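Only one protein chain is missing from this complex, and each of the others stays in its spot.
Our next item is chain A:
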Amino acid sequence: MSNTVSKTLEHKTPEQKNVAQVTQTPLVTYLLRLGDSALVLGQRSAQLCGKAPALEEEMALMNVGLDLFGQARNWLEYAAELMATESEGNNQGNIDADHLAFRRDAQDFRNLLIVEQPNGDFADTIGRQFLFDAWHVHLLEGLAAASDKRIAEVAAKSLKEATYHLRRSSEWVIRLGDGTEESHTRMQRAVNNLWQFTGELVQFDEIDQVMLDAGIAPDPDTLVTRWKATVDEVLNEATLTRPPYDAWMYTGGKVGHHTEHLGFLLAEMQYLPRTYPDATVW
């Protein structure tokens, strides 16, 4: 991981290079994974502003997106403070949550691959949200008991919001899956297409291990069991076929290897702050 990052960053300014390098600290990386996933999924929701299939869904998408942006800010502010503390003396005191959101490139993002997948049709949008929510709620339940007080506080706050997200996305998956022939076909197709990105939700790597040992990350077996129970329950009620859990899965988002979609998303999201880096009001 470190080799890849330093190799791809050689052409950058020293400041940006440092931001990527300090993400090697496990806690910072863990916070970036949480914050980046919320940020990128929030941005996907925001992209539907003015384009949602119905006014009520437009408001729901924007509200879910806002919740996720708020959560991203809480995680990234913490990450930025740790990075600023670590790099004290290296003239790196200006890292903040905005900096992390708007001044990093795709390979520096640590979000899950599933959240960066395109909005597609409404079944794709809601299927992505559901598969994420079903994991997110159970992850936050675990993080709410984290030994790190700040993580526990942010997780407890986020959990209240994510519970409503899951409730909404579950109901839509059921309504579309157990709906008309057309909606069933599309919902099944969305689940089938997104499935290959769900392996990463329950993937447990060395960063997770360090966080588990530190009493921060929840027990992975419990998380997997709960995630599967929620997915099985909802897909079953939606009369949808669940693809096999041992199917071949794409991974890499957690270490910065992304699908081609993330770069386009970031280009749009970061355009204004990168063009006017010193602006205080846009």
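Here is the rule we go by: a residue touches a chain if its C-beta (ideal position, glycine included) is under 8 Å from a C-beta of that chain, and two chains touch if they have at least 3 such contacts; residues count from 1.
In this section, contacts and distances are computed from a predicted model.
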Can you match the unshown chain of the complex to its UniProt protein name from these: "Osmoprotectant transport system permease protein", "Phenylacetate-CoA oxygenase subunit PaaJ", "ABC transporter ATP-binding protein" or "Aromatic-ring-hydroxylating dioxygenase subunit beta"?
"Phenylacetate-CoA oxygenase subunit PaaJ"
Out of A:V28, A:L41, A:L76 or A:A190, point to the residue that touches the absent chain in the complete complex.
A:L76
Among A:L113, A:L131 or A:V154, which one touches the chain that has been omitted from the display?
A:V154
For a quick check of understanding: of A:A97, A:I126, A:L143 or A:L265, which residue touches the chain that isn't displayed?
A:A97
Interface residues of chain A (partner: the chain not displayed)
42, 56-57, 59-60, 62-71, 73-74, 76-77, 80-81, 84-85, 93-98, 101, 149, 152-154, 156-158, 160-161, 163-164, 166-168, 170-171, 230, 233-234
